[in-house]
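A single protein chain has been omitted; all remaining protein chains appear in their positions.
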Amino acid sequence: MNSMDSTKGKIGLKELLALILLDVGTKVADDTPHTFYEDFGNAAWIGILLIGLITLIPILLLTKLIKLYKDKNLIDIILHLFGKYIGFVLLFILWIMQVFANISNSAIYTDIIGTMYFNRTPVVVIYVVLVAVAAYGAKKGVEYIGSSAWVILFWVILSLLIILVVTFVQGEFTYIFPILGTGGWEIVKGSYNHSSLLTDFLYFGFIASNVKNSTVFNKGIWIGFSIVILSFVLALIGYVMLFDYYGVRMFDYPYHETIRYIEIGFLTNVELLFFPFWLVSSFIRFSFYLYLSALLFGALFKIKHFEYVVPALAALTMLVGLMPESAVFSMNKLKIIFLNVIAPVFLLLPILLWITAKLKGDFKK
Amino acid sequence: MEEITALKKKTIDSNLEDTIEIFKQFYSVPLNKDIIIRNFSIGGLDKKATVIYINSITDSEKIEEHIIRPLLMNSVSEKKLENISPAQLINTYEIYEDILQDINNGNTALFIDGEPKAYVFSSTKFQGRSVEKPLNEVVVKGPKEAFNENVIDNISLLRKKIRSENLIFESYTISKSSKNVLYIVYMKDLVNEELLKNVKSKITSIDVNAIQNLSLLEEYIEDKNTSIFPTILSTERPDRATSYLEDGYIALLMDNSPDALILPATFWSFFHNSEDHYLRFLFGNFIRLLRFMALMITLFISAIYISVTNYHVEMIPTDLLLAMSASREVVPFPSIIEILLMEIAFELIREGGLRVPNPIGPTIGIVGALILGQAAVEANIVSPLVVIIVALSGLCSFAIGDIKLNFSVRLARFIFIFAAAFFGFYGMTALFTIGLFYIVSLYSFGVPYLAPMTPKYISSKDTFFRKILKNEQYRPGYLKPKDIVKKKEIQ
Partner (left out) sequence: MRKFQHLSPILFFIFIIPLLSGCWDQTSIEERAYVVAIGLDKSKSGNENQIQVTYLLGNPEFSKKEAMTNEPPMEMITFDTNDVTVGKNKANTVIAKEISFNLLSVILVSEEFAKDKNFIRWMYDTTKEREIKRKTPVIVTKEETTKFFKQNRPKLESRIHKYYDYILKYGSEAGMIPNSESNIGKYYRTTQADASLYLAIYGTSEKSDYSRSNEEDSFMAGEMKVGEETNKVQFMGSAVFKEGKMIGKLTGEETRATVLLNDTLEMGAILATYKDPFDERYRITAKLLKKEKTDVKMDLKNPLPKINVSIPIYLDILTQHSMVDYANDSQKRERLKQSIEEEISDTLDALIKKTQEEFKGEPFGWATLARKQFLTIKEFENYDWMKTYPEIDVNIEVKVNIGNFGNQSDVPNLEEMRD
């Protein structure tokens, strides 16, 4: 692939933004809201705002670090600041976290596709297709995942907007009262527990060296952050408006229930119109996750062309994901415990890094 | 044979008669009827001279008027040949090979007794079409001239539109035995040097006996032979070629090819039509939108029909669903086979229609379309909805003007049908995502296939929708032209 321009392999602002929005934004449409409603009641949207506030500091510190160490990504920074051995352990933990996130999420998404749309198809087949497409994208490289994300971003956002508008029109605004849901203190506690929702932002640090420059990276992170929080707030309000707190609490997958419920004009069943858009953003999300796990694996074991690890990791993800018997329950529970455990890692790591950098005097240079 | 090749490398004899004998041997003269060898003596100098030329590819009047007559009529001695004959003297050659090459190109060789060199005069006149209307790229409003097989005519058409000294036509001989000549065209002050070097190195590395025209050349220089999407644009309209040249692209011209190759080519080069810019702003954008819709329809509609009738029946509004169910009850085939039958039939009709001789043409159209479709429905082989769907997808594929992209889309349509048969919307979306990853990672001579949509470059922002011409200020940044500003801002 000969190319004569210097942007080869670099991600621009648009692609980074699209990647962030599709990666984190798709969480609105899987089982993540389910746990929110259990902990926050109908004040889930307030919970999101609080989560945004809590994670503001770690993300801010992360951007500061990226700006300081130009052309280095988070892997390099960790190794530089913490040395080879602690850095290795830390990266290993992060890699295990990523792999686990891959496995649980892909199992859950396979379950969504199976229960909502393809009842009788064996889970293996759905899983294989999901993982195969994700592996193909991951092998190509992150700049292509970003480009693809930008190409379809417009359509995905359009579909989401339509859903939101229809939901707001067909829903009852009064269902979001009582405002504080389960209560003030509950919300704060829950926000802390669920702050790992935005761990992905930490992982974006790993591709910082693929982005054109650090200003672009920081800009992308902040714009992506605000839009993601906004879309979460709107979506969570939307779900409650349509189904009320009592009902939405019982849904495993509120987004899919929503698109089965709403009607647009004479079309009574619009779920299949929105299904492909959700699917494409899920594919992009898993491609990116696979790429990240391959990247970290390559950094850990010093493999330069880590793209070739992708198929192996993909197969591993699938095999482990198929193991539990009923993904809905076991994976959900595991995922909740997992998310609660990694919340402190996500919140503390940038702080630790920043303090170390300050102590090392790198900021003065 | 070896003697002849060795002989070709020698210089010619001063003795005129020997030289002519050798030439007769080269050309198998009594056998080869259109080689003319004319002996005469130059007046004034009193020397014997011979002209050799090939009758069918030279302008014989010019030879007689400008070469032979002045030499015959010459009365002054000791004049230089250039001052006697008004014909354009191309070169003087000493080696047989070079003289042969030039005579084969339609020039005339003059041999003078006692001089060990030949004077070659330009007199080429090949037979071919004149400049006609474009056959494949039809516009309603805009110039209607097309390239023809004569490369000099084509060059003239291009120079007519860009009257600048910076428009360069470089020529390369690209094949060994047929000696086909390729012209590389570019604007010297705009094109990127590296791109040019890249293209030239690709061309000079071709080591083949014959490349007759551009369509064959394309396969030799394109980046990926097996890719489903084309990476070099070919156009038969000079106005299109000049608009690309002025943006910093490179064009290739060749004899026997009534088109020009433009490279590098992005997806948008294939998607856009020159008419978009010739119409007014709103109408041009409207047509673009229509074309995009046509692209989507032709790719997906058959696949959507298969997914919906087999996997996702809930999607159809109730009345349509019941109607479809009723009409499908009597059809013996599953919907996938129905669609495949009709699609293949449509493709056959299309290919057949291209080759049908003119007198029968319209009749076949009526027979094929009306009767076949109608009869198939009456015989309960297919349901009427399938006829509509296949006809729609076929017609929409014509909206994509470029023939290569047209083929890509047709092929892709079939792959989508299979994906839909396998897994409904899930399969279609999976294939679409794979296709997206694939198309985003294609390169055409170093330029990403979907540029400037992604990755981002400075450009005239004319990707999907076009802007008012005033606002299309920049040349495409992905070509790295030397001068990126096309127009200054109008105050």
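For reference, chains read A and B in written order, and residue numbers begin at 1 within each chain.
Convention: a contact is a pair of C-beta atoms (placed from the backbone, for glycine too) under 8 Å apart; a residue touches a chain by one contact, two chains touch by 3 or more.
Bear in mind the structure is a predicted one, so any value in this text is a computation, not a measurement.
Considering the whole complex, the residue from A:168, A:222, A:261 or A:338 that touches the absent chain is A:261. The chain that is not drawn here is touched, among residues A:56, A:179 or A:312, by A:179. Residue B:324 is the one among B:195, B:324 or B:409 that touches the chain missing from this view. When the full complex is taken into account, the listed residue touching the unshown chain is A:118, out of A:118, A:217, A:288 or A:346.
Taking the whole complex into account, subunit A touches the unshown chain at residues 41-42, 115-116, 118-122, 125, 172, 174-175, 177-184, 243-247, 257, 260-261, 263, 268-269.
Of the residues in subunit B, those that touch the hidden partner chain are 309-311, 313-314, 318-319, 321-329, 331, 334-337, 340, 418, 421-424.
Here, only the chains that are shown with their structure count from here on.
The geometric centre of subunit A is 47 Å away from that of subunit B, both derived from CA atoms. Of all the residues in subunit B, the ones that touch subunit A in their complex are 192, 194-195, 198, 308, 311-312, 314-315, 317-318, 423-430, 432-434, 436-437, 440-441, 443, 446-448, 450, 453-457, 478, 480.
Interface residues of subunit A facing subunit B in the complex, by the touch rule stated above, are 1-5, 7, 10-15, 113, 117-118, 121, 125-126, 129-130, 132-133, 136-137, 140-141, 143-148, 150-152, 266-269, 271-273, 275-276, 279-280, 283-284, 287.
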